[in-house]
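Working notes for the structure below.
All protein chains but one are shown in place.
For clarity, chains are labelled A, B and C in written order, and residue numbers in each chain start from 1.
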Amino acid sequence: MDTRDVYLDYAATTPVDERVIDAMAPYFRETWGNPNSLYRRGREAYTALESARERVAESIGASRPSEILFTSGGTESDNAALLGIMARTPESRRHLIVSAFEHHAVLEPAAYLGKSGYEVTYLAPGRDGQICSDDLRAALRDDTALVSIMHANNEIGTVQPVRALADITHQRGALFHTDAAQTLGKLPFDVSELGVDAASFSGHKIYGPKGIGALYLKRGTPFAPLLRGGGQEFKKRSGTQNVAGAIGFAEALEIMLAELSEESVRLASLRDRVIKGIAGSIENTSESATCPDRLPNIAHLIISGVEGEAMLLQLDAKGVSISTGSACSSGSLEPSHVLLSIGCPAELAHGSVRVSVGRFTSAEDVEYFLEVFPPIIERLRAMSPLYERMYGSTPH
Amino acid sequence: MDTRDVYLDYAATTPVDERVIDAMAPYFRETWGNPNSLYRRGREAYTALESARERVAESIGASRPSEILFTSGGTESDNAALLGIMARTPESRRHLIVSAFEHHAVLEPAAYLGKSGYEVTYLAPGRDGQICSDDLRAALRDDTALVSIMHANNEIGTVQPVRALADITHQRGALFHTDAAQTLGKLPFDVSELGVDAASFSGHKIYGPKGIGALYLKRGTPFAPLLRGGGQEFKKRSGTQNVAGAIGFAEALEIMLAELSEESVRLASLRDRVIKGIAGSIENTSESATCPDRLPNIAHLIISGVEGEAMLLQLDAKGVSISTGSACSSGSLEPSHVLLSIGCPAELAHGSVRVSVGRFTSAEDVEYFLEVFPPIIERLRAMSPLYERMYGSTPH
Amino acid sequence: MLYSDKVMDHFNNPRNVGVLEDADGVGEVGNPVCGDVMKISIKVSDDHIEDIRFQTLGCGAAIATSSIVTEMARGMSLPEAVSITKKQVADELGGLPPAKMHCSVLATDGLKKAVDDYLVRHGREPIAIGTIAHDDPDFDPHAQGHNDASDVHGG
Partner (left out) sequence: MLYSDKVMDHFNNPRNVGVLEDADGVGEVGNPVCGDVMKISIKVSDDHIEDIRFQTLGCGAAIATSSIVTEMARGMSLPEAVSITKKQVADELGGLPPAKMHCSVLATDGLKKAVDDYLVRHGREPIAIGTIAHDDPDFDPHAQGHNDASDVHGG
């Protein structure tokens, strides 16, 4: 069977949709003015920028466009939310709570705050991959200023009960931020229904360009800017705005929402086919997280007795792109902090594989993957000095 | 004479060059992988990103590609440089020196540092628009950690003696950052010849896209990241990289440099024509800064007895785009801090006009501007209750 | 920051520009240091504004508000004229950007001063005195403008 180009890492990044490229084009060629300039060219860019802002605000149920700040991506949004809100909380509230399996874009600023006179609590998820309300209740303190818990985890795809967590947080007078980079456009996302004070989004996860993101900041939320300068974005994020990027983000988001209901069904069935297919053709595999509340597009599996990077590279040689939580794939000593946080032993975490489907994934793509994957595992297990010893049988 | 679309605000932003748009296109359509992924698609994006980095490093005379960090723009680069370097300076050096006419992207983080336990000295330029070496010498202290002085001012266009200022700074054991957003590609810029430790650049000033910039950080310069997360950009700037933007930046820069020598002559003659033309047709005007060392593309003039925004809007009605340092154009109480810093009285600063020419400015464009401008000034002066009183004559 | 079409119309085609030679009252407010100065001259007959002219040094909003206020005031009684509020002026123009609201104060203050000047010239009691924002030393014309997206320092 000929090799085939099968991209199954949509959770890492997505191609830019042709409709998004077309929507951005005029902002490179004609409407390239500085939106902060007063003359026609500037006003046109300003109008375009503000229309993009309105479209995004509308799409996520914000009560006013000025609650949307355009940023350079999910990482900037997360950094701005954590650092910006904590910088403005009263002296009496210096405590931050984040989940232990947040993206590094949240964990790193949290760790920085921990070294800068704030106190940080890392909330461990359950083995099922969900943060438990009672654990949050127990962690909240009178001096808790902010809680940041992602809407869905970017590795194992488990969805968190954000509404409940936000309510519990507010009952203690703290603010709630959620990193929604993985859920925007994939699950219904309405800031008022979820009751969050801040939320982070990224363009390149929704078939928009890289280098653009957004931060929802509920009106009145205390906030100090991360980028200081000309005072753009309502004095909350300085820098000449990426107008084309903002248009691309708005366009990408509207396409996601228009297609969400049908697409989530289609993606979920592809995802389930991946899970069943692997369970049926490869022994000693399991799903990483058991929580039923899952993103429609991510399958995350543990393949015992193999190392993730080796799997990844062998699949790559067959034209298939996936990602893994093994240490070697990140160059760090530890395997994925996400897997460790849900109690997955390191030796198994090294053999984890994330398969994430998306807009351009076909059933044929999935079948191709399911065809080429088992022989690769067999070969790698045969090469391992441990597999036979650990699992008795020679692999098949 | 019919109105004509004449853009004379290239210092504010530039259109994206068609060659840059073409260079970026493949990175939306084909090479859209995440440069941090290990499979082919990721490696291709990684290779593209690193090639862009090498081209930029090469273009500015950096000794290694890893001295170039891609950012979201000039503002982020300036913020990262000031906050990142000051955060890592020894306890014994808590003093920062910036010029008083820096862009707000430098002044605001400087002011923030001033409120955060650091000491900041604002160095006033001379009336000629240049920072004097002796003033810097006098301002430097044993505890000075960093000096940040822009290469050329974005309003009046005066070029600073960066090499000399950097040497003086190093003699006192401090580091030197320069904001080169306005000079990159317009004047020769070589980090080793200039002897700077850090420099900020912006893509949309050099016919590249908005939302991309770069920070040169000399190897070994103490630095704490502004954006924390996945550890991209050598752990100095996290966030999935804007690959298309980086390619666009590199392409835009190389085009600027290839055309620099011819273009700077052409632009300088257009600039001089603007200056002479206005001097010859409108009374009571003057150049804002007398320093001969000037950007080739910026003419900055004071038109006595008129208010800048009114000029701007009347020119806009004729299809001409310029900018002004009047208070009303920024909505703040004060007119341009740049003009005040060189001793220009507020009442004159309100009447300042910046005319900046660029790649697509023709001699006809300039002649058109020179034709429509004088009647506008005449009309506005005639409408003013002060002009006749102040200048005796009725305007002509 | 965007101006309404009506603001742009009054800015590009200001009404009643000039000085009345034999004015009955003249009012001037503002300061070139702040970038805006306005002068209004009126002719009054039986306590109504019969004719009116203005001169303004200032931004688009300053000129447009000056122009519209002269149109509003023409034919008004003096008490009516001095009771024109900055909000009425802004509304009449279809609104002003927050950063520009102060410009309508310039216009109404200029008118008030002109009316009081007329009254004082005729030995009568001024009626606007005390309500003129520009006479208040603590008056910060730009106080409102500060959370406005337009309030930026561009390239």
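Points worth noting:
As a working rule, a residue touches a chain if its C-beta (ideal position, glycine included) is under 8 Å from a C-beta of that chain, and two chains touch if they have at least 3 such contacts.
Worth saying up front: this structure is predicted, and the values here are computed from it rather than measured.
Within the full complex, the chain left out of the display is in contact with A, B. Per the touch definition above, the residue from B:T47, B:S133 or B:Q171 contacting the chain not shown is B:T47.
Note on the undisplayed chain: of the listed residues A:K205, A:R271 or A:R294, the one touching it is A:K205. Listed residues A:S51, A:S66, A:T290 or A:S384: the one in touch with the omitted chain is A:S384. Here the missing chain is touched by one residue of A:V306, A:V320 or A:L339, and it is A:V306. The chain not shown here touches chain B at positions 34, 36-38, 42-43, 46-47, 66, 229-235, 240. Against the chain not shown here, chain A presents residues 9, 11-13, 103-104, 154, 205, 305-310, 313-314, 317, 323, 326-333, 335, 345-347, 350, 382-387.
The rule we apply is simple: only the chains that are shown with their structure count from here on.
Among the other chains, C has the CA centre that is most remote from the centre of chain A. Chain B and chain C have Cα centroids lying 37 Å from one another. Work out the mean CA point of chain A and of chain C, and you get 54 Å between them. Taken residue by residue, chain A touches two or more other chains at 34, 36-38, 42, 229-231, 240, whereas all remaining positions touch fewer. Those residues of chain C in touch with two or more other chains are numbered 1, 150-155.
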